[in-house]
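The other protein chains are all here in position, but one chain of the complex has been omitted.
Chains: A and B, in written order; residue numbering restarts at 1 for each.
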Amino acid sequence: MSATNEKAPARVVVVGLASCFGCQLQITNIERHLLDVLGQVDLRYWQLTSSDPMPEEFDVAVIEGAVTTEEAVRTVRELRERAGTVIAIGACAVTAGIPAMAAPGFAERAASVYGDEAPEACGSLRPPAPVSSVIAVDHEVRCCPIDPLDFVDTLQRVLRGSNKAVPTSTLCGECKRNERGCFYGRETLCLGLVTRAGCGARCPDLGRPCNGCAGLSPDANVASARAVAARSGVDPARLDKALELFNTVDPSLASKG
Amino acid sequence: MPTSQTVPGVAVAPLRDEGAPLTGAELVRANPYRPWPARITSITDLTATEKLFEFRFVDERIREAFRHEPGQFVELSLFGVGEAPISISSSPSKSGFIELCVRRAGTFTERLHQMQCGDIVGIRGPYGRPFPFDDMRGHDILLVAGGLGIAPLRSLINNIHDERSDFGKVTIIYGSKSPAEVMFRSQFEMWRHRKDFDLYLTVDNPDDTWDGEVGLVTKPFEHLEVDPGRTFGAVCGPPVMYRFVVEEMRKKGISYDHIYMSFERHMKCGMGKCGHCQIGHQYCCIDGPVFNYWEAKNIQGSM
């Protein structure tokens, strides 16, 4: 916990990779708490709000977006070397999210769009991957987009330390706490069966099935979930297909196949 | 809609200020989840990863009211970081302070290790069923500790030492991974030197300076003489250790109900409610953490 010097506030940088920058925007949506939060850190760089060069020294690196180029690989490695703590925010950074939909057969896809060589502005392309596949990540703020208060909570964890458990249970428990009936009873596909809890099952609470943006739980039982789908009149192949939205490159999907 | 008035439910407030002495029960009644401020009054480095902290309650009345027995634990609070159960390492016969031996093993203990003398923490307790100290009087004692298992056993060891004449032969077998991880060594060596205890220190990986035993904690049993009719065993260590040590004690003829062991689980409430420390049908925090072997055999999943 090198970022916990109580005398000097932690120096923080916020960096965006391949993403829509929506999660950085979400940080500004903390609104009434934003000044409180910024007052506890020394914000050295925020890509969304500044075109200054990144500073040499900092304690906490907040990374949004998937790693899609060799340049991005170098960037996150540099961030890891300099930062005591790395926080990945948003589905793109945590699971490679939407960008990862391009990962299967990436070279052919790129070639079909760009021909032999992609324009220089693209950088040197590589199959999209989560930040954690390139460097060790200390904390994750999941979902698409992130919940700004979840980000604040994670930042507090980094600044102060916390022994709060980060559960890997899946979503249905939270959905039941919201006292919602199950989509599978209506022959409707929902990814809550295998998606990591923590968001409070917000989408199902609003009447929309879970699309898996928090990512597959490491304890997800995909085989059992397929059996649930089949028993409920939902083609298990649709469950696999739906998982591609946010979990294409999850290494556990192959092994649990 | 109904006229839903609210009524005061639960208050977390200071203790009554009448100056009268408190009892431990009053601390629980005041609000069982409320930690009381305690000051770090001493920090001793034991190994690269373990420190011994001494705490004194800030309120003198709580200092007086707090009484523990060997094998019990407290819930330690670092506000904002959380709470953690930690076994008491000091002897009950020394009142006014408690010692906790803490390994740096996660965020909470990392933060505690960064703290300084004079810093304030929160403590509630003590909790748990202790070693049966009074039943143990008049007997030989065979204590076996592995690694950090020495922390709860040290409370018992120190208590026995404080009342040494009440006990027969006392043997301590204490196993560590390496010589650098042996805790309280000078104290134990001194007691061995004074013939207070028989002491066997064993390590898995010796270095050039090591003159103790090498191998598992079960190794000294090969040449140990035990009078099973008058011996209590006490065991604490990593989960894998219990079965082998208990087997050795049984081979020496010690009765099921004279072999005591302290189990490690994550006691979050300490009061038999939150469920985290359950072993089978038992709650480690109120039914244990100290169980005898007969009880442990009757708990599914204990060993």
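Before moving on, here are some points about what is shown:
Here, a residue touches a chain if its C-beta (ideal position, glycine included) is under 8 Å from a C-beta of that chain, and two chains touch if they have at least 3 such contacts.
By our rule, contacts and distances are computed from a predicted model.
Chain not shown in the complex: UniProt lists it as "4Fe-4S dicluster domain-containing protein", one of "Ethanolamine ammonia-lyase small subunit", "4Fe-4S dicluster domain-containing protein", "Methionine biosynthesis protein MetW" or "ABC transporter permease".
Touching the missing chain, out of B:46, B:62 or B:78, is residue B:78. Touching the missing chain, out of A:60, A:129, A:172 or A:214, is residue A:172. Listed residues A:52, A:70, A:187 or A:219: the one in touch with the omitted chain is A:219.
Although one chain is not drawn, its touching partners on chain B can still be listed: residues 1-14, 28, 31-35, 37, 77-84, 103, 105-106, 108-109, 119-122, 239, 264-266, 268-269, 271-276, 278-281, 286, 300-301.
Within chain A, the residues in touch with the undisplayed chain are 30, 33, 36-37, 40, 149, 152-153, 156, 159-160, 162-177, 179-182, 184-186, 192-194, 197, 217, 219-221, 224-225, 227-228, 231-232.
The definition used in the following text is that only the chains that are shown with their structure count from here on.
Computed centre separation for the pair chain A/chain B is 41 angstrom, with centres defined by C-alpha atoms. Against chain B, in their complex, chain A makes its touches with residues 1, 4, 156, 160-164. Remark: chain B residues 78, 80-84, 106-108, 110-111, 114 touch chain A in the complex.
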